[in-house]
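Up next is chain A:
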Amino acid sequence: MNTAIDIFTVVAICAGAAFFMAGSVGLLRFPDSLTRLHALTKADNLGLGLIVLGLLPQADSLLGGLKLVAVWLLVQLASATVAQLIAQALRHRGRGT
Partner candidate 1 sequence: MNFLLVLSLVVPIAGALLAFGVGGRWVSRIALATMPLGLAIAVAIAAGLRPAGGSLVYLLGGWSPPLGVALRADWLSALMMVTTAVVISAIGLFARADFPAGMTETRRSFAFWILLLAVWGALNTVFLSGDLFTFYVSLELLVFVAVPLVALDGRAETLQAALRYLLFALLGSVLYLAGTGLLYGAYGTLDIGVLSGRIRGEPVTAVAVTLMTVGLMAKTALFPLYLWLPAAHAGAPAAASAVLSALVVKGSFFIIVRLWFFVMPGLAGVAAPQLLGALGAGAIVFGSLLALRQERLKLLVAYSTVAQLGYLFLAFPLALDAEAGRLIDGSALIAGLVQAASHATAKAAMFMAAGMIYVALGHDRIAALGGVVRTAPLAALVFLLAGVALIGPPTSGVYFAKTLFLRAADSTHQWWWSLVLDVGGVLTSAYLVMLVARALAPADQAAPSMAGIVSGQQPVAALALVLCSLLLGLLPWHAWLPLPLAVTTPDPLSLDALWSLVWPLLVGMALAALMGRRQNQRPLRMALWLEQADHALRQWPAAGFSLLGLTIMLGVALLLTP
Partner candidate 2 sequence: MSVIQALDISLAVLVLAVAIWTIVSRDAFAAVVGYVAYGLLVSLVWVRLFAVDVALTEAAIGSGVTGVLLISAAVRLRGTEAAVAAEWPGAGSRVLAAALCMVVTAALAAVVLTMPDPGATLAPEAARHLAETELGNPVTAVLMAFRALDTLLEKVVLFLAVIGVWSLAADGNWGGIAGPRRATNRQGALAFLAQLLPPVGIVVAIHIVWIGANEPGGAFQGGAILAAMWMIVIMARLAEAPAIGERRLRLALVAGPAVFLAVGLMGFAVANAFLAYPAGLAKPLIVFVEVFMTLSIAVSLPMLVLGPPDRPSS
Partner candidate 3 sequence: MSAPTLAGLTGAALVGLGLYGLLVHPHPLRKLLGFNLLGSGVFLLFGIIARKGAAAGFAADPVPQAMVITGIVVAFCATALSVALLLRLFEAGGAATLRPDVGRDDSD
């Protein structure tokens, strides 16, 4: 049972880390700011989500695990907003204002 849980954790966290890497690769390779913004906000969010998912079974209690979910939800809200704000700012800049 414990091994199964550990394997789940390892797999989920590895997947999460892979998304973080993909995000950074995107940041390096994508040609312009808007596309880089995609890489930044999407891949990293998914990465964090998977890491939280992997850590859930390692938490002491159910509520302890839910706290991690709360963290993830807040990051989601933040990056949803920031993505739009930065995209708008970029569009303004594109128009030369």
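Just so we're on the same page, a contact is a pair of C-beta atoms (placed from the backbone, for glycine too) under 8 Å apart; a residue touches a chain by one contact, two chains touch by 3 or more; residues count from 1.
Per the selection procedure, all candidates are chains of the complex that A comes from, given by their letters.
Note that the structure is predicted; figures quoted are calculated from it, not measured.
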Discussion item. Once the contact definition is applied, which of 1, 2 or 3 turns out to touch chain A in the complex?
Written reply: 2
Worksheet entry | chain A residues touching candidate 2 - in the complex, by the definition given at the top | 74, 77-78, 80-81, 84-85, 88
